[in-house]
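Heads up, one of the protein chains got dropped from this complex, but the rest are sitting where they should.
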Amino acid sequence: MKLNIKMQRTLLNHKLMIISSIIILGMIGVALFASFLAPNDPNLVDIAQKLHGPSSQFPLGTDHLGRCILSRLIFGTQTSLGTAILVMGFMMIISVPLGIIAGFIGGKVDYLFMRICDILMAFPSFLLSLALVGILGPGLFNLILAMVLVQWVFYARVIRGMVLSVREQNYIVAAKICGTPKFVIIMKHILPAIISQVVVLVFMDIGGVILAISSLSFLGLGIQPPEAEWGMMINDSKSFFRNYPSLMLYPGIMIFIVVIAFNLFGEALKDALDMKRAGGGVE
Amino acid sequence: MSWFIVKRLSSLIPILLGISIITFILLHLIPGDPAVAYLRLSNIPPTDVAVTDLRLELGLDNPLYIQYFDWLVKVIQLDLGISYLSKNAVSDEILLHLVPTIQLTVTALFFIVVISLPIGVLSAIYKGKWIDQFSRIIAFVSVSMPTFWFGFLLIYFLSVKLDFFPVLGRGTLAHLVLPSLTLAFGYIGTYIRLLRASMLENLNEPFVVYARARGLRQRQIISRHVLKKSILPVVTALGMSFGNMLGGAVIVETIFAWPGMGQLFVSSILNQDYPMIQGCVLFMSVIFVFCNLLVDVTYSFLDPRIRLEEGK
């Protein structure tokens, strides 16, 4: 009997999951140990050494200010991943409780929540983030604030949807009838029921968050120089890339790899969860 | 039908009001006194007298709701204030930059549809075959690629190395290809997978079995039956994507020196041209809202269930 497609999918998923998690863990490792791994000071300007090719001192060469590209890439891991994790974390801190409250309590609270969502979602979200950064002024803190303030609403709405779908399940209705306090129901029943979906959501979307952060930095509105960040490195290389394409190539590849690793991981996680929910799948 | 549009239009009123309130508040988030900021940007020393005069002139001493009301009345008359930077009316500047952005986004939409439609359909029909695997890879690459980097890659390889396309600026149709392709690329993957999933959902529906049982040709079944129904969620999603594309246009226009709203917006942010920032956000949001309305109306044309049920 030939191996059925679902089984092949599962195996493929396992492989993708392993590969992508190795990349993600590797990147986190690089970020944590950046100061040990980087061969040079990433912010050390040396105009005499500018735009050099690869050498033993600078394995990937230097940029227009004579800074070590490899070291900047390594330190860039810290800023890019760190910022993305912060943004995602704050968004969850806001949207999980709000989504649960709106979904579980319903009624007027939910109505108000949905109207706020309607209005916030009527803005093109990236533009609103840009405008906020523009008005608050560029910088890491304002960038995080601008992204969280605009985007939490999308997550809160999805989470509200998850709560709605578990709210009517018998065991939760039963808990309500027994007079279990709302807070207890939320903590003991609702939260555990949706938490895995929320985790999947986080991993599916963190790639997009990384892209948005690097886009803002690329426009010069995010992390400020001299701090290294991949999007900003591409921005720096704007005027030189025709003659020195590698200046733009390396940071782009870094962003691409990290984002695709997160996306693959998220997708594999989602498939695994779907399979679990579909009732066992094939083990 | 017209009843449906009226109903939809009236539901826009609270949303437009909400948008106006948020954009109005936006300016009040500026750190410090806006009057001081205005004077500084106009190169006038912010003396106490000058600040007091200006506050009076701009009505900054009135309560917030009166300020909002005054502002709203002006906005409705398309008076969005004067740009700090160019000293022109914000609305004039916006209208000037609007056409290139519309060109860009519409061409990008065209690319999205033209590229993802056939690939999405084929990967649903040949599920699990090489084309499906290929489309899965394309999908991951497209959503994981930073737009600005992809734009530079295109410029470097297709313009600088191969000289196929002009590098920067706006002019001929050839100038439009790379920017709109860059803008479209990030969405192509999403739409391939969306269409594929939607097709797969419908391919095993009883109406397809019945169509086959009536002896229809495979092509007919796919195009007239499956695709016609599967395209519906894609239409809705395109409306949502349009807002994101306006955001993406900011980046694409910066890379390709495309003189549209995005460039205007970025330069107004970098120069702290607050009335312009506000005007751009307001204007693009309103465009987005009306685009979604357009999508809803289109949808109701494509899906008779909506059109006829709503009318009852």
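Letters A and B name the chains as they come in the text, with residue numbers starting at 1 for each one.
Note that contacts are C-beta pairs under 8 Å (C-beta built on N, C-alpha and C of every residue); 3 or more make two chains touch, one makes a residue touch a chain.
In this section, contacts and distances are computed from a predicted model.
Trainee: UniProt name of the unshown chain, from "NepR family anti-sigma factor", "Peptide ABC transporter ATPase", "Extracellular solute-binding protein" or "NADH-quinone oxidoreductase subunit M"?
Mentor: "Peptide ABC transporter ATPase"
Trainee: Which candidate, B:3, B:210 or B:290, sits in contact with the chain we can't see?
Mentor: B:210
Trainee: Of the residues B:170, B:193 or B:225, I need the one that contacts the missing chain.
Mentor: B:225
Trainee: Provide the residue numbers of chain B that touch the chain removed from this figure.
Mentor: These residues touch the chain not displayed: 204-207, 209-217, 220, 224-225, 228-229, 232, 302-305, 308.
Simple rule for what comes next: only the chains that are shown with their structure count from here on.
Trainee: Could you put a whole-Å number on the gap between the CA centroids of chain A and chain B?
Mentor: 22
Trainee: Spell out the residues on chain B that touch chain A in their complex, using ranges where they run on.
Mentor: 14-15, 18-19, 22, 26-27, 29-31, 128, 140-141, 143-149, 152-153, 156, 160, 243-244, 246-248, 250-251, 254, 265-266, 268-270, 272, 274, 277-278, 280-281, 284-285, 288-289, 292
Trainee: Within their complex, state which residues of chain A touch chain B.
Mentor: For chain A paired with chain B, touching residues are 5, 115, 118-120, 122-128, 130-137, 207-208, 211, 214-215, 218-221, 231, 234, 238, 241-242, 245, 248, 251-252, 255-256, 259-260, 263-264, 267.
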